[in-house]
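Showing subunit A:
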Amino acid sequence: MSRMRLFVTVAACLALGLGAAACMGDDNKTATTTVTVGETTSAGGGSASGKKVNIIASVPPTDHGWLGAISKDAKAAAEKHPDVNFELVQAADADSQAQQIEQAISKKPDVLVVLPQDGAALTPVAQKAEKAGIPVVNIDRLFTAPDAATATILGDNYQIGVLAADYISDQLKCKGNVVEIQGLAGISVTQDRTKGFTDTLKQKCPAGGIKIVASQPGDFNPDKGLTVMENILQAQSKIDAVYTHDDDMAQGVVQAIRNAGREDEMFLTGVGGSQDAMKQIEEGGLYRATFLYNPNMAASAVNMARLIGLGEGFSDLVPPEVPRQVVVPAAVVTKDNVSEYEQYAFN
Partner candidate 1 sequence: MSTRTQAAWSGALAQRAKSLEFQEYALAIVVVLLFIAGAILKPDTFPTWDNIRNMLTQSSVVGVLAIGMTFVIATAGIDLSVGSIVAAAGVFGGILLGDSGTSSLVFIVGAILFATFLGTANATAVAYGRVVPFIATLAMFSIARGLALLLNDKLPVSLLDLNGGSFGDPRPFSLLWFGVGRIFGIPVSVFVFLAIAILGWIALNRTRYGRYVIAVGGNREAARIAGVPVRRIIFSVYVLSGFLAGISTVLLCARLGSASPVSGNLYELDAIGAVVIGGTSLAGGRATIVGTFLGVLTFALIFSLMTQLNLSTEIQQVTKGLIVLGAVLLQRPEARY
Partner candidate 2 sequence: MTKVLEVRNLVKEFPGVKALDGVDLDVLEAEVHCLLGPNGAGKSTLIKCVSGAVEPTSGEILFRGEPLPQGDPAGSLKRGVATIYQELDLVPDLSVAESIFLAHEPRRGPLLDLDRMYRESKALLTRLGHESIPVRAKVGRLRPAAQQIVSIARALSGEMRLLIMDEPSAILDEAEIETLFEVVRRLTAEGVGVVYISHRLDEIRRIGNRVTVLADGRTAATGIPATTPTDQLVELMVGRKVEQLYPDRPVGGERLLLEVRDAKRLPAVRGVSLEVRAGEVVGLGGLVGSGRTELLRLIYGLDQLEEGEILFEGKRLRAGHPRAAIRRGLGLAPEDRKSQALVLDWSQTKNVTIADLGRFSRLLLDIRRERDAARKQLRALNTVPDDPDRQVRLLSGGNQQKVVLARWLLHECRVLLLDEPTRGVDIATKAEIYRIISALAASGLGVLVVSSELEELAHICTRVLVMREGEIVAEVEGKDATEKTLLRHAVAPTDAPDLVEEVV
């Protein structure tokens, strides 16, 4: 987090001393104040006390590029702090993750860091941890109850949809047919990315010149992306742009378009910032842009967990405390700025 300054939004309700429930509302985008936290963040908090902080992080299996980067960054951040004992566990599905967290609770760590498979399903076990006096730091996918986490750090998936809609409507000058290949149906990430996209398209092109001609789930999976796109290509004779929810999945979509020989007809955007995607953006052609929030938010989460464990706060906040919610903003990567972002690319 050295060159790119991290914009950390702190929930306004926290500053105002209101209940945290309001933070979880859809309108939290407008109810947040942006606070700039400087370099001191990572250095913040003294290790003078000499106390060791035990942190256990539970994440889904890292079969997906972005999640892989999450694990790596979390580990790297923990290694920077000599006063942190860090353990990373991975679970294949929501049930086994819940069991793992149960086990973690019994080990009585100082802080738990959880990126849940499924926020709703893992809310009860997180509440249990909180009740047992173990603070939980929630990454990326939200729990559904306010008392399930002491602090939350999440990427702004809604904003990703917003940025994608901005980009596509600008490129198409508010006129054309758009296909959306969604992620996994039924999780908040997918819903937010879709909602931000459709909401913004309506605002930007009130005349309705852009038509979403197909919107289908690709399950974050390249071969599902391939087959879904093949069928959509059959149904739609004219497509101008494709908004996909994920760079890896987008590779399948790209392939479907190429196999059909229609790569000149349309362009495509991804989400995530994978190396493959960045390479293709740089080369130019079908793949025009990707939208990302940095996976090194996991490092921030570990840092936050450490501060919570030490009972300290961000020194730039008054009074110094750990914010309830940190929203990492998204950014647009196109051919123009891809060279700046390549260092954040993961594979």
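Throughout what follows, contacts are C-beta pairs under 8 Å (C-beta built on N, C-alpha and C of every residue); 3 or more make two chains touch, one makes a residue touch a chain; residues count from 1.
How these were chosen: all candidates are chains of the complex that A comes from, given by their letters.
If you're wondering where the values come from, they're calculated on a predicted model, not measured in any experiment.
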item: Candidate from this complex that touches subunit A, chosen among 1 or 2; value: 1
item: Subunit A residues touching candidate 1 - in the complex, by the definition given at the top; value: 61-65, 68, 185-186, 213-217, 219-224, 226-228, 230-232, 234-237, 248, 251-252, 255, 258-259, 261, 276, 347
